[in-house]
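The structure appears below as structure tokens.
Of the protein chains in this complex, one is absent; all others appear in place.
The block that comes next holds chain A.
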């Protein structure tokens, strides 16, 4: 059992507070991704879990044991670094064997472990090479090999794919997911790339400004973002936010006038807002379709990707709007377009950026 519990972790560098009271409970064998913009504290949090930084306050429990002040090895973690951190003067074999050499492991067992790790990662014929002779993806695998020989309880990954090109990144994502399944270990993965987060994670922690914005399954975050920040961070292209004014509100629904005048009744819990409040209506680009009776946008730029046509334009008083229309949509740059969206697909955020609970959202999301 290797659960990982963070209890009220805070971290300050001098007077700058970078992590605010973070508490998370990560299950055994779970793949959890920390995602957020640069500077949100996700790497610092990972380094605190690894034992490379000390938390200013709070506790870290691994497998139910308090390891807040323990050495990384005693915590039972291993870490894969963004730059791979391979030792350039050592062969692939010695790089993978390094943690075992530190333990002064007996030669036969060491060799068996290295060969096993190399087998899993398809590096068996590369063992005598130096890291400099390998491609980016192979180096990444060596770094992972070095982390698995020690059989740690928790694997930590610090943006391991950000140095790879896009195609390779896609392949490595699949490999990492398979590795997680075959190793059956708890993994914590830091990235700024929401696609990596959505594709690999069992659950995602969205961090912003040193605080947890939301912790949930990918679909939970997609369908039920708690804040405007999460809503915009998850999903590609980003969710559109249109300023609106509330003209009527009660717990069963909210009537709003979008910027530009278009009126909609949205099935969200309007219990705590009142008429005249300024809100923002969030609409995902993939949820709109061309149709009469909707709101007009003027199309500025059109990106045809074959499968979808991404349309950029403005709504109302110059609010930027993006629509992802299926196929080879009948749209032209410079022409106005009427877009429709069903009210159930809309999100509403109050002035402080918190969501109004959706009443008609997909049910699968809640339990993940």
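The rule is simple: contacts are C-beta pairs under 8 Å (C-beta built on N, C-alpha and C of every residue); 3 or more make two chains touch, one makes a residue touch a chain; residues count from 1.
Please note the rule applied: contacts and distances are computed from a predicted model.
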Name of the absent chain as recorded in UniProt (options "Ligase-associated DNA damage response DEXH box helicase", "Carbohydrate ABC transporter membrane protein 2, CUT1 family", "Protein arginine kinase activator" or "Phosphate transport system permease protein PstA"): "Carbohydrate ABC transporter membrane protein 2, CUT1 family"
Per the touch definition above, residue among A:14, A:64 or A:88 touching the missing chain: A:88
Of A:44, A:78 or A:259, the residue in touch with the unshown chain: A:78
Residues from chain A at the interface with the omitted partner, ascending: 50-52, 71-73, 77-79, 81-83, 85, 87-89, 98-99, 101-103, 146, 150
